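All protein chains of the complex are present and in place, except for one that has been dropped.
Labels for the chains are A and B, by order of writing; each one numbers its residues from 1.
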Amino acid sequence: MHWPLGTFGFGGDYNPEQWPAEIWAEDIDLMGKAGVSMVSVGIFSWAEVEPRPGEFDFGWFDQVMDNLANAGIAVSLATMTASPPPWLARLHPETLPQKADGTRLWPGARQAYCPSSPIYRDHAARLVEQVASRYHDHPALSLWHINNEYGCHTRACYCDVSAAAFRTWLTQRYKEIGTLNEAWSTKFWSQRYDSFDEILPPRTAPTFSNPTQQLDFARFSSDTLLECMTLERDVIRRYSPAPVTTNHVPLARTLDLFAWSEQVDVVSYDSYPDPFDKNSHILAGLSYDVIRSTRNGQPWILMEQAPSAVNWRQRNAIKAAGQMRLWSWQAIAHGADAVLYFQWRQSQGGAEKFHSAMVPHAGPDSRTFREVSELGEELKQHSAIVGTRSQNEVALILDWDNWWALELDSHPSTELTQIDALLTHYTPLFEANIGCDVVKPDADLSAYKLVVVPNLYLVKEAANLTEYVRTGGHLLMSFFSGIVDGNDRVYLGGYPAPFRELLGLTIPEFRPLDAEIPVEILGRPATGTLWSEEIVTETAVPKGSFEFGPALTRNEFGEGVAWYLGTRLNPEAMRAVVDEVTAGAAVQPVLSGLPDGVQAARRGDYLILLNHNTNEVEIRKA
Amino acid sequence: MHWPLGTFGFGGDYNPEQWPAEIWAEDIDLMGKAGVSMVSVGIFSWAEVEPRPGEFDFGWFDQVMDNLANAGIAVSLATMTASPPPWLARLHPETLPQKADGTRLWPGARQAYCPSSPIYRDHAARLVEQVASRYHDHPALSLWHINNEYGCHTRACYCDVSAAAFRTWLTQRYKEIGTLNEAWSTKFWSQRYDSFDEILPPRTAPTFSNPTQQLDFARFSSDTLLECMTLERDVIRRYSPAPVTTNHVPLARTLDLFAWSEQVDVVSYDSYPDPFDKNSHILAGLSYDVIRSTRNGQPWILMEQAPSAVNWRQRNAIKAAGQMRLWSWQAIAHGADAVLYFQWRQSQGGAEKFHSAMVPHAGPDSRTFREVSELGEELKQHSAIVGTRSQNEVALILDWDNWWALELDSHPSTELTQIDALLTHYTPLFEANIGCDVVKPDADLSAYKLVVVPNLYLVKEAANLTEYVRTGGHLLMSFFSGIVDGNDRVYLGGYPAPFRELLGLTIPEFRPLDAEIPVEILGRPATGTLWSEEIVTETAVPKGSFEFGPALTRNEFGEGVAWYLGTRLNPEAMRAVVDEVTAGAAVQPVLSGLPDGVQAARRGDYLILLNHNTNEVEIRKA
Partner (left out) sequence: MHWPLGTFGFGGDYNPEQWPAEIWAEDIDLMGKAGVSMVSVGIFSWAEVEPRPGEFDFGWFDQVMDNLANAGIAVSLATMTASPPPWLARLHPETLPQKADGTRLWPGARQAYCPSSPIYRDHAARLVEQVASRYHDHPALSLWHINNEYGCHTRACYCDVSAAAFRTWLTQRYKEIGTLNEAWSTKFWSQRYDSFDEILPPRTAPTFSNPTQQLDFARFSSDTLLECMTLERDVIRRYSPAPVTTNHVPLARTLDLFAWSEQVDVVSYDSYPDPFDKNSHILAGLSYDVIRSTRNGQPWILMEQAPSAVNWRQRNAIKAAGQMRLWSWQAIAHGADAVLYFQWRQSQGGAEKFHSAMVPHAGPDSRTFREVSELGEELKQHSAIVGTRSQNEVALILDWDNWWALELDSHPSTELTQIDALLTHYTPLFEANIGCDVVKPDADLSAYKLVVVPNLYLVKEAANLTEYVRTGGHLLMSFFSGIVDGNDRVYLGGYPAPFRELLGLTIPEFRPLDAEIPVEILGRPATGTLWSEEIVTETAVPKGSFEFGPALTRNEFGEGVAWYLGTRLNPEAMRAVVDEVTAGAAVQPVLSGLPDGVQAARRGDYLILLNHNTNEVEIRKA
């Protein structure tokens, strides 16, 4: 029963330890009624299975596993390392993480461990060995679920242990201290290091810390958590060939998911769009496209979503009738082969007792359980979708190195964020029902008709994008792209030096904005915000303009075409630009002529139509 | 001359140590002119009477006491422990309090002590013994004034000493660690404790700390400060039978005043309404009703108010001509038998030199001194009011356990606060001139015609309220009531499980709001904010509705009636609900037909009318 199941994974986090054993039989019964095919167990069981250091008690957990096996329910089995028991911090307070300002993060919540701590890692590995050796051949086992939401709360640690690990990481990266000094531009502000021993994490400083120090610390922090993950995976591998996954929190800068996804067998994602936000399904769609793309289109697991409300926002909206079904299908439309929830039964106590669950406080006689069960039934009818993939003609460029660098301080404007950059470019594609992959700048682009490059400030090498256009590709790039190399050092010789020939222009000076300005785009009035810049065209042809010069350009380069946009446009104008560019690239929507708010997606031979409006719409076959 | 005085207490904090002895005679003279009958002395005298550890100098203080005795002015004698001298922190830095994030709070202001510190407590007790043994039979002594504004700035301490004390407190509460684990729901997030030794205060953590840990820490913090108070009281009791009090800061979540008031002989309250806030007298009225109710209607002491402006807000408004008199009489109307000020003579230096005083910087030839003196004279004419009480037909429910739990994080909405909850329900009663007591959920309710239950999220037991209605009482309860038990664990089986039968309904799901919505209440259009919910009526009858179902219900239960409201209404609609409910319960206002803004209150046979408008109004006898 190893993953994939051959049918949709459907179920959720199952935490029976929160309930008396009397309830476990009812759980299994209700799971049957809800059409549950898969559950995650053990996520937060460490303190229960290892109540004292080195003393393990798996008896109750055996029972849970057996119950699920008997019911034919697949288990995504957690390694149980997500949150250490209180005894770890008591015995080893140095395992607690520390913030940049020196504040310790104490037990009492979850994820209170320093990811560089060898003590934490040893305890985690010992526990994983127990779990893997005990359950590797259990009939319920389908998938290994390593830890949980790495970096959700503890994104980085600045303690002395982490500092030492950071120095080791830097030594491996740079070998010579002189190389680091050059990369970090330490001749500025008298920061030259004489040896690696002098280096610290970018702790609270009198003013802006060295940007490359910050950038490398972001890389280190992602790598360090990844080491925790691969350490657990390698323990498992000694016992079990079953596939491994780890579930990621909503799209965030913390972890380089392209690097992470290489290290697992299937990717898992936790999705929590805010029902109060009318556009949250667009960000969700983007996130799903990212997660799918990190493993080249392989189907993925929606490991967590809320059946209705969450509990951790200031105001937590319910999902209206049908909204949970709609958003579940949206995940499938974007490539998910499983729809799971946090969690099976709503907690009676603790920090997430007001997070909705498949079985709410009110019990199974409730809207939530009914909607869940109906969806479980419905998904069973569509198992043929499982395993199918989508083909997309457009690629959106994303690089975590750029994310980390783009959001550093002391920039021309600090209001330019990676998520906004992505959404600005993704939204018009989404609304036009044009499918989209999200790829790294050095990916194989040959299959795409159009590549969209939002604000790619940091560029390690420009050749791949350049060759893509030279050999016939179409490309749309926006401002503040191609500015620095992988060490956050500016490419000299006129912005954006690595792309000047490709774009047929040069940018002598940025002009960040503090208010909206008028621009003309493709012959129509529009507005720009956040940014403008002086664009001097060379071979490029202006297609829009600021009062002081070109704002949008088109350059024929080799066999292809490269567009460039020098501001953030209002949504309508951005849509016009994308329409123009996609038309020029002969990009086809999944389906055209749909009412606004209706999303169309293809998986294999299946066409999925999703009505994101609150009103009904009528669609006729052409 | 022990309290009560038989006349209104009138005076203020008297800090002669701030002034040369030459001024002391003038003070006594001016006190005579102002009609002063009582002053508080010694509040911040610790550093002066114990300049070095164990070396006491009471000579100057003897003189102050004698001067007051000679003038016939009663003394509320402070135990002088409110703020330790700098030498304590120098010798014992571990007596300094610590914030949740580990920040030490240093000397230089006031109240810089850890309330769990045995060293602080020993020094405090030694000082109290000195004061009590020296002045227990002094003719000026009227009342013991223990410490000052407990928990005003240092509301809780998270240091290691406090952690140990918290563990002791928990051991006494739970006896067995398994009981605590059950109460705290530690099976969630892997928080199981193997022994009490592992537990810490809810220090800064990676995300939401365990809610019951937070709740118990709030209980512990109130109890710990109360221990400080009773420790001092018990020292006093060895020397003196005179009544003791301690003065409380404006209504706050820090201290469970119901528990505190049991431990003193008379309650004292410091009241600082903001003149810039047009409704501050309503919150003041509520606060006075709370403070009076914590000792079952016994007259209380307004221990501090400002003669005009305070100094600790961002912008500090003066009290307009007559406003101080009005607000002083308001305190009396709500049960005060004393009107005192902070402070007698305005400080020349220090942190509160711009806080108004009875004798301002400008001296006695000033508006403030004149208004004070006129009030002193006026109060002498009304000594017959002293000692009288009020009878009220309505009780408002307040429980500090609920306060602490209601304002925890990770709730459906975090915008629901206890003060707002109280004010929302109190304001229409106040405006209708319906007198009100504020009582605990387990109080004897038999004397009340109506009980109002605002957002009573935490309910330790439901029987008292239920029996009250069953035997003929009327009750108005609002949303998010009856949700959790005393350990913040949800009552299962449909919200609000303990009150479902009483209310004749069940609530499958909460629907917090992010914007105003239309509702219909008692046949008229209204608006709801903050909250809505699905209400499924059983025996209850809808009296108002959301677009999706009932919003206000009425249920006949036993001999009584239980109303339920599922949203926060606009003030006019809330007034309509209260009018309807009070009419149904045959509740009578103190006086009806008064112009808006005129408050009526009865004490004994006295009718007190207060015009809170800035314009004059005319009232004719009916």
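Heads up, the rule we're going with is that a contact is a pair of C-beta atoms (placed from the backbone, for glycine too) under 8 Å apart; a residue touches a chain by one contact, two chains touch by 3 or more.
Computed from a prediction, not measured in an experiment: that's the story for all the values here.
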The one residue from B:201, B:360 or B:454 touching the chain left out of view is B:360
Of B:368, B:532, B:582 or B:599, the residue that touches the missing chain is B:368
Missing-chain contact among A:102, A:118 or A:472 belongs to A:102
Where B:33, B:104, B:380 or B:524 are the choices, the one touching the absent chain is B:104
Contact residues on chain A toward the hidden chain run 101-102, 184-194, 197-200, 202-213, 409-415, 487-490, 492-495, 506, 508-514, 534
Touching the unshown chain, chain B contributes residues 15, 17-18, 44-48, 51-52, 80, 82-87, 90, 97, 103-112, 152-154, 276, 308-309, 311-312, 314-318, 346-354, 360-363, 366-368
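Keep in mind that, in the parts below, only the chains that are shown with their structure count from here on.
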In whole angstrom, the CA-centroid distance of chain A from chain B equals 48
